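Left out: one protein chain. Kept in place: all the others.
For chain A:
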Amino acid sequence: MAQRIVKPKTQRGKRAVERKDPKIKENHKTCMLMKGGNTSQIVTNALKELHMLKKPHAVLFKKKNITRPFEDQSSLEFFSNKADAALFGFGSHSKKRPNNLIFGRLFDGHLLDMAEFGIEKFKSMMDIEGPKCAAGMKPALIFSGEAFDQDSDHKRIKNLFIDFFRGPVVDNVRLAGLEHVISLTAADGKIYLRNYKVQMKREAGSLGPPRVELENMGPSLDLVMRRTKLASDDLFKTSCKQPREAKIKMRKNISRDAFGTRLGRVHMTPQDLTKLPDRRMKRIKNITKDTEKDATEKDATTPAKKAKESVEED
């Protein structure tokens, strides 16, 4: 917990403040989507539909915010702090940069990466007929195009898009729950963003993986990259640092056999056999008497006697 000079006055306030504190295991990043001073219909719709895609983890700002993220990030950082959002989408429209859309993310309340795109072509979800996927689905992301693996800027932007669209972090998935595919293709200097609805078709009697059919769901965007502001490698590295507690520890001496039973190896301290209670086992006593006579027996009893004496002293 951070040190606060002014204490929250109510329990509810305290909880609200603590929710924003850094955690070892972080909650899902929220995304804020906002409009700049001027926006075209295309940009507004694009923002709205991005909001639809990201819904439980996104906030769509209703008002205009006259800022230019590439010139001054302070208001962006302010809103990020307020909404506790680490991702943002910013739409604007001007003569110089028509249909402008900025994707970005923040770390520790400060800007990390952002990339500016021009929307060349936009096809709304409403214009495409057919079924849509449910809200809050974890999408499958597909990146294609050589640029995403070769160009350093594109690599970072790929990372940004994964962060932006990946949805909730889960350990398990249900195959039927994979309803939504976002495909990003980098080709001839553009990035094509497409959304598909997945339909799994299982033929009767087959046990293998189902056959997948994709259906364009929208929105579809053709993006042209404009300006970028990417974090230095140093800052990026620090932002990627994982806490020691989050790493999974290797557990020694524990294994599972073929049936799933947990097996462990336990190390014991050497057992003191001289103190074994042998009084009642007449048979053993007789044997020792016969073979080794009194000498050994005396040795075995002495520690016990000594203990008795020490107790009396106390």
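Just so it is clear, contacts are C-beta pairs under 8 Å (C-beta built on N, C-alpha and C of every residue); 3 or more make two chains touch, one makes a residue touch a chain; residues count from 1.
The rule is simple: contacts and distances are computed from a predicted model.
Note on the omitted subunit: UniProt lists it as "Ribosome biogenesis regulatory protein", one of the names in "Trafficking protein particle complex subunit", "HORMA domain-containing protein", "U3 snoRNP-associated protein Utp7" or "Ribosome biogenesis regulatory protein".
Only one residue in the set A:16, A:66 or A:175 touches the chain that does not appear here, and it is A:175. Residue positions on chain A in contact with the hidden chain: 1, 3, 5, 21-24, 26-27, 29, 86, 105-109, 112, 140, 142, 159, 162-163, 166, 170-175, 178, 181, 196, 198, 200, 208-212, 214, 236, 238-243, in rising order.
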